[in-house]
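With one protein chain removed, the remaining protein chains of the complex are shown where they sit.
Then we have chain A:
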Amino acid sequence: MHTWKQAAWLAGFELKARMKRSLLMLAFYTIVGFIFLTSFDNYLADNFYAFDLLFLLLFIMFPAWMKPKIFQMQKMDGDLWAVPAVIMLQQLPVPKAVIVKSRFIIHSVYSFPYQLMLLVMLLVVSPGFREMITPLSYTAFVTIWLAVSVALGFAMAASEAGGTFETKLLAKSMIYLVLGIAVFYAAFQWLAEEGLIYWTIGLAQNWPLLSIGVSLLVIYAGWNYWQRVMKKDIEKADFL
C-alpha cells in the first residue's frame, strides 16, 4: 500500500503541473466525442463499420495523445526513446515498482475519465442505444469497454518504460500494427457479421453478469500483466 501511496504522490506532481490544460482537453474531448457519437444511431441501423475504428481511436488512443507533449514518450540521444519522467525518477531514490505504479496512475487519469465520458455520452446522445439497453446491461457494456481499455490501452502505459529502438524498426512495427488491426477488423466483420461495438452490446444484453465477471478478470489480469511488463522493460532498458 505504501508503494501505491508514494506512486500517487509522485503522479500528483505531473498531474498538477498541467491541470488547466487537462481540463481544457477534457472539454475538447467531450465536444469531439459528442459530435462523433451523433452518428451512433446510423451505426446501429446500417452497421456503419468505420464507426468502430473511429470509436476505438477515440476511446483508446485519444486520451493518451491528450497527455502534454512534455510528458509523452520522446526520442532522446541516439535511438533511445523514453518518457522523461521515467528517467528523472530513476535518478532519485524511487523503487522501480513505484515508478511503474505512478505511470499507471497517470495513464488512468488520462484514460478513465475520458472513456467514461464517452460511454455516458453514448447513452445521452443515442435514443436507439437507450432503447435497447437496460441498466444492468449498460453496466456490463461499460465494464466490457473498461476491460478493453486496460487490456489494450495500458500497453501504452507499459511502453513508457522506453528503450533503444531503431527508427526503421519502429516504422515497421507501426505498419504491422496497422495491418494487424485491419486484418483483425475485417475478419471480425466477416465472422460476426456486425461491428465490434454492436457485438459488445449483444454480450452485455445476453450475458450481463458473465460479461461483468469476465471483464473484471480481464481488468485485474491486464492491470497486473502490463505492470510486470513495464518493470521488466525498465530493467532491460539502457538509459544512456
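Everything that follows uses one rule, which is that contacts are C-beta pairs under 8 Å (C-beta built on N, C-alpha and C of every residue); 3 or more make two chains touch, one makes a residue touch a chain; residues count from 1.
FYI, contacts and distances are computed from a predicted model.
Undergrad: If you look up the hidden chain in UniProt, what protein name do you find among "ABC transporter permease", "Tetratricopeptide repeat-containing protein", "3-isopropylmalate dehydratase large subunit" or "ABC-2 type transport system ATP-binding protein"?
TA: "ABC-2 type transport system ATP-binding protein"
Undergrad: Taking the entire complex into account, which one of A:M25, A:A85 or A:I219 touches the absent chain?
TA: Checking the options A:M25, A:A85 or A:I219, the one contacting the hidden chain is A:A85.
Undergrad: Looking beyond the chains shown, say which of A:P95, A:P113 or A:G128 touches the absent one.
TA: Residue touching the chain left out of view: A:P95.
Undergrad: For the chain left out of this view, which of A:Y29, A:F71 or A:W226 touches it?
TA: Result: among the candidates, A:F71 touches the missing chain.
Undergrad: Using the touch rule from the top, list residues of chain A that touch the missing partner.
TA: 10, 13-14, 17-18, 68, 70-71, 76, 78, 82, 84-96, 235-240
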